[in-house]
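Encoded as structure tokens, here's the structure I'll be asking about.
Here the complex is missing a single protein chain, while all its other protein chains stay put.
Moving on to chain A:
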């Protein structure tokens, strides 16, 4: 088991390197850098000035070298410009060239400086991730149990009235994208259009003090969409398990219906949806982009939008690193959980 996890972690690191390199390469394309130079300097810079700005700040080194520096495995660049000022990747306003460390990159905890928020990327991401984590936690808490209950109830008697009713609900919710349901919810529950002013249309205040009133709508918007999807999966899996021969065995052993469902069917029926639930984590990361923007909740997704809209390369890179890690870690957890749920798979 330990060996399995170790191997999986090794593969994860490799994947993370590949993915971050792709993002790094794309964000460091020349037009991007040109734009960066112009926003940092001034918009009327000539091509020559842009070039010298970029050269001064180490942007014109080969991509591989830059990536290595960003990662922190290669020593950061040190450039002495015509005016005799020594500039370097690791040299900041309050660090003199003599004291500066040789390497400063992601591995050293130096994630760069956000040009939009004028703060350290690491700090921003930490704050925003906590906010989004809070949102996700409540989404999962609402989505997973309700989806499983819905799916199991629908699947345990396939074709019954309950099944058809619950399936209709599940299909409807999963067929409605968040930007539709979000707008609808705001219109119905938070605006004067309908008049039911039960909830608040913005979740900005929930960042510090989440209450049912200001937080329920964004949570519901994300949860509903995923819920329908998981419920459909659970239902299909449950319906299949209920026709299995070992369920007949249990029935003819005299086990009552409740225990058949709970003791015999449930664990087998959860194997397939479990993977889907774990796949929801990465999906949630992009789902929050829309919902956070819609409800003006300044979390991770909102930050991503800001970074991308303002060509904030370092922040964008930081966000992508975190996203990659979240995706890979949840998939590792999903594989380990799968082994636990399905005794036929053993890792020795």
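Note that in this section a contact is a pair of C-beta atoms (placed from the backbone, for glycine too) under 8 Å apart; a residue touches a chain by one contact, two chains touch by 3 or more; residues count from 1.
As a working rule, contacts and distances are computed from a predicted model.
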| item | value |
| --- | --- |
| UniProt protein name of the chain not shown, from "Iron ABC transporter", "3-isopropylmalate dehydratase small subunit", "Ferredoxin-NADP reductase" or "Nickel import system ATP-binding protein NikD" | "Nickel import system ATP-binding protein NikD" |
| Hidden-chain contact residue, picked from the options A:173, A:268, A:306 or A:323 | A:268 |
| Selected from A:244, A:279 or A:308 as touching the chain missing from the view | A:244 |
| Option from A:48, A:195, A:254 or A:309 whose C-beta touches the chain left out | A:254 |
| Where the unshown chain meets chain A, residue by residue | 3-4, 7, 159, 244-246, 248-256, 263-264, 267-268, 271, 341-345, 347-348 |
